[in-house]
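One structure is given below, encoded as structure tokens.
With one protein chain removed, the remaining protein chains of the complex are shown where they sit.
In this document, chain identifiers A and B correspond to the written order of the chains, with residue numbering beginning at 1 in each.
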Amino acid sequence: MTTRVGVITFPGTLDDRDAATAIALGGGEAVPLWHKDKDLNGVDAIVLPGGFSYGDYLRAGALASVSPIMDAVVDSAKEGMPVLGICNGFQMLCETGLLPGALTRNENLNFICRPELITITNTKTSWTNFFQPNTELLIPIKNGEGCYQISDEGLKNLEAKGLVVARYNNNPNGSKNDIAAICNEAGNVVGIMPHPEHAVDGLVGAGVDGLGFFWSIAGVTV
Amino acid sequence: MEKIIVEVMPKPEILDPQGRAIQGVFNRDGHELVLGVRQGKRFEISVNGPITDELLDEIEELAANVLSNPIIETYAIYADEGDGE
Partner (left out) sequence: MVDTVSNAANTPELMQPWQKLGLKEDEYLKIKEILGRRPTAAELAMYSVMWSEHCSYKSSKVHLRQFGEKQPDSDVLLVGIGENAGVVDIGDNWAVTFKVESHNHPSFIEPYQGAATGIGGIVRDILAMGARPIAVMDSLRFGSSDATDTARVLNGVVSGIGGYGNSLGLPNIGGETVFHPSYAGNPLVNALCVGVMKHDQILTSGAEEVGDLVLLYGAATGGDGIGGVSVLASEVFDETASTARPSVQVGDPFMEKLLIEATLEMARANLIEAIQDLGGAGLSCATSEMASNGTGGMRIQLDSVPLRDNTLSLEEILMSESQERMCAIIAPDNLNQVLEICEKWDLNATVIGEVTDSNSLEIYWHNELIVDVPPRTVAHEGPVYQRPIQRPAEQDNLINNSTSSLKKPVNGDEIKSDLLKLISHPNLVDKGWITEQYDRYVRGDTVLAAPDDAGMIRVDRKTGKGIAVSLDGNGRYCKLDPYLGAQLNLAEAYRNVAMSGARPIAITNCLNFGSPEDPGVMWQFAEAVTGLADAALEFDIPVTGGNVSFYNQTGDVAILPTPVVGVLGVLDEVGKRINRVYSTSGSKVYLLGETKPELDGSIWAEIVHNHLGGRPPAIDFAAEKILARCMRNFSAYRIAEATHDLSDGGLLVALAEMVYDSGIGMRIDLPDELQTSEMLFSESSARAVVVVSEFGDNAFLQLCQELAQPFSYIGEIDERIDGLLVTDLFAISQVEILSCFSSPLTT
């Protein structure tokens, strides 16, 4: 059975098309979902794609996190459905409380778009189980508010429980402990600031290092 | 430590996309009585020493030229009357 992965489009979502392409390249089936939907159409997993939902107004991800579909996303995530929030999707996951912490303005205050090296530090999540521990990946970042912030206590908890999924090799935005991606304790919900969906086709992206995230969710079957 | 508060708002005639989007979500979620939302910024400026007219003038200069963009924003400035010492 092909894994059906829902890709939710909010007003202002931009990378939904890229996420769908990446899911298909990874062996899954992308199922478009609309933010005003109330149910998840029976999908097996969810991607909250990048972009500027609601123009990033108020706080990035804040207005999208109260969209009608998010109740179902939160409920399903708590029951174990794999959810990947990329960039703006990561911001939404923090706003809903599914993941701890918050994303704030980059240290240099500018939007930054460039490939960055990250290292995978947790290979037990639903979205990273196809990687070897400590694999280095080249994945584009593109964000203005990608600086991961969390209380000291929260940070200790993340580190103690191994919930940091990826770290930047050269921290581009001031994120605490170089954090590029985190997960919840169950490992089904992952938020990542870099864009693995922009690293699945060398002709039009930054290499193919992002494919592993999508293999992880779809499995590789012959 | 004394504080001076500067509040910066988009001028009334200037479009405030953020406020408009927030209002839209409120209305969608059934808060029909919300007629408008405008979003501004608040700056708390801690200063050394008592708040004199000269100091307020000095901060006002900063409010007018640095904290706000006079082309699209207005500002208000006042001494904080919160936690006295």
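The definition used in the following text is that a residue touches a chain if its C-beta (ideal position, glycine included) is under 8 Å from a C-beta of that chain, and two chains touch if they have at least 3 such contacts.
None of the values given here were measured: they were computed from a predicted structure.
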item: Which residue of A:G12, A:G27 or A:G219 touches the chain not shown here; value: A:G12
item: Candidate in contact with the missing chain, chosen from A:G51, A:G146 or A:G191; value: A:G51
item: Residues of chain A (touch criterion as defined above) contacting the omitted chain; value: 11-12, 14-15, 17-18, 21, 36, 51-52, 54-57, 110-114, 140, 142, 144, 195, 197-198, 201, 203-206
item: Contact set of chain B toward the excluded chain (per top definition); value: 10-17, 20-21, 24, 28, 69, 71-72
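One rule holds in what follows: only the chains that are shown with their structure count from here on.
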item: Intercentroid distance (Cα basis), chain B paired with chain A, Å; value: 34
item: Chain A-facing residues of chain B, complex; value: 17-18, 21-22, 25, 29, 39
item: Residue ranges of chain A in contact with chain B within the complex; value: 54-55, 57-58, 63, 66
